[in-house]
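Dropping the structure in here first, questions after.
== chain A ==
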Amino acid sequence: MTGVTIFVGILIIISAIFAVEAKKMLDSFIALSLMSLLTVFLFVIMKAPDVAITEAAVGAGLATAVLVLALNKMGGDSQ
Partner candidate 1 sequence: MVYYIAFILIGVGIYGFLTQKNLFKHLVSLTIVDTAVNIFIISLGYIEGKEAPIYSKYTPIANFVDPLPQALVLTAIVIGVGTLALGASLLIKVYEKYGTLDVEQIATKEAEE
Partner candidate 2 sequence: MISLTNLILVFLIGSIVSYLLTKANKILGSIFNFLLISYALYVVWNIKVGHEEVLFRILRDVERTLKVTNLGKYFAIVSLIVISFVAFFIIEWIRKKDIKPAAFNSFLLLMVSGILGVFFSNDLLTLYIFWEIAVLGSFLIVPMGKKESKRAAIIYVVTSAIGSYMYLFATFSIYQRYGILSFEQVSQYLANDSSNLFKWFVILFIASAGIAKSGIFPLHTWLRITHGNAPDAFSAVLSGQLVKMGSYVLAIALSVFPTTQLFSSFYHGVPLLNYVLIWLGNISILIGTFMAIRQNDMKQLIAFSSIANGGYILVGLGIMNSIGYAGGLFHVFNHAIAAAMIFLSFAAVVYRTGTTKIDEMGGLIWRMPWTFVTYLVGIISLAGIPPTSGFISKWMIFSSLVSKGMFITLAITFIGSVGSFLYVFRPLAGVFLGQLKRKHSDVKEVPIIMLVPMLLFVILTILIGVYPKPVLDSIVSIENEVGIKAIEHSGTIIKTPLGQWNTLTVFTMFSVGFIIAAILYMIFPKGKKVDLTDQYTGGEYLYNYDLYHYATGFYRFIERLYDKHPSFEKLYEKLVSFFRYIGYFTYKLVYKTSPSGYVFWITIVILILFWVRW
Partner candidate 3 sequence: MSALLIIIPLLAGFLFIPFKEKAKYILPLVVITTLIILLLLSPDQTNAMGGWKAPFGIVLVLDSASYYSLLVVNIVFLLISLMPQIVEKGYSVVLLILLASTNGLVLTGDIFNSFVFLEITAVAAYIIAFSRKNPYGAFKYLILGGISGAFYLLGAIYAYIGTGSLNFADISVNIKEGFLPIVALLIFIGIGVESKIFPLAGWVPDVYDSGSPLTPVILGTGVTFTIMYLFGRIFITVFHGYFLDVVFIFGLLTIVLGELAALRQNKLIKALAFSSIAQAGLVLSTISLGGYEAIKFGYFHLLNDISAKLVLFIIAATIAHNFTENKIAGVSFSIASFSLIGFPLFAGFRSKLLILQLAFSKDNYLLPAVVLFATVIEAAYILKWNIKLWHSTNTGEEKQKISWNVNLILLIVALLIIFIGIFPDLYLKMAQNIADGLTNYRAYVTNVLGGM
């Protein structure tokens, strides 16, 4: 069990770094939602199903949606 946790942990950190460093905004948002999904998986490993579902629906689902919609409202990925 600890091997899986470490692996997922490292993946989360990598996706977080990518989210921060990405040049285009859309890539960083996608990396962010990937990170949320991985955290959902981590929560499931740590026996916290309630939090996993909420994180999945709210963290991965809506947070990314709001960011992409806001980006879209600002005329696409102009930066």
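Operating definition for what follows: a residue touches a chain if its C-beta (ideal position, glycine included) is under 8 Å from a C-beta of that chain, and two chains touch if they have at least 3 such contacts; residues count from 1.
Behind the choice of candidates: all candidates are chains of the complex that A comes from, given by their letters.
Predicted model, so just to flag it, every value in this text is computed and none were measured.
J.: Could you work out which candidate touches chain A in the complex, given the options 1, 2 or 3?
T.: Candidate 1 is the one in contact with chain A.
J.: Which part of chain A faces candidate 1 closely enough to touch in the complex?
T.: The contact residues of chain A facing candidate 1 are 2, 5-6, 9-10, 12-13, 16-17, 19-20, 25, 28-29, 32, 35-36, 39, 42-43, 46-51, 54-55, 58-59, 62-63, 66-67, 69-71, 73-74, 79.
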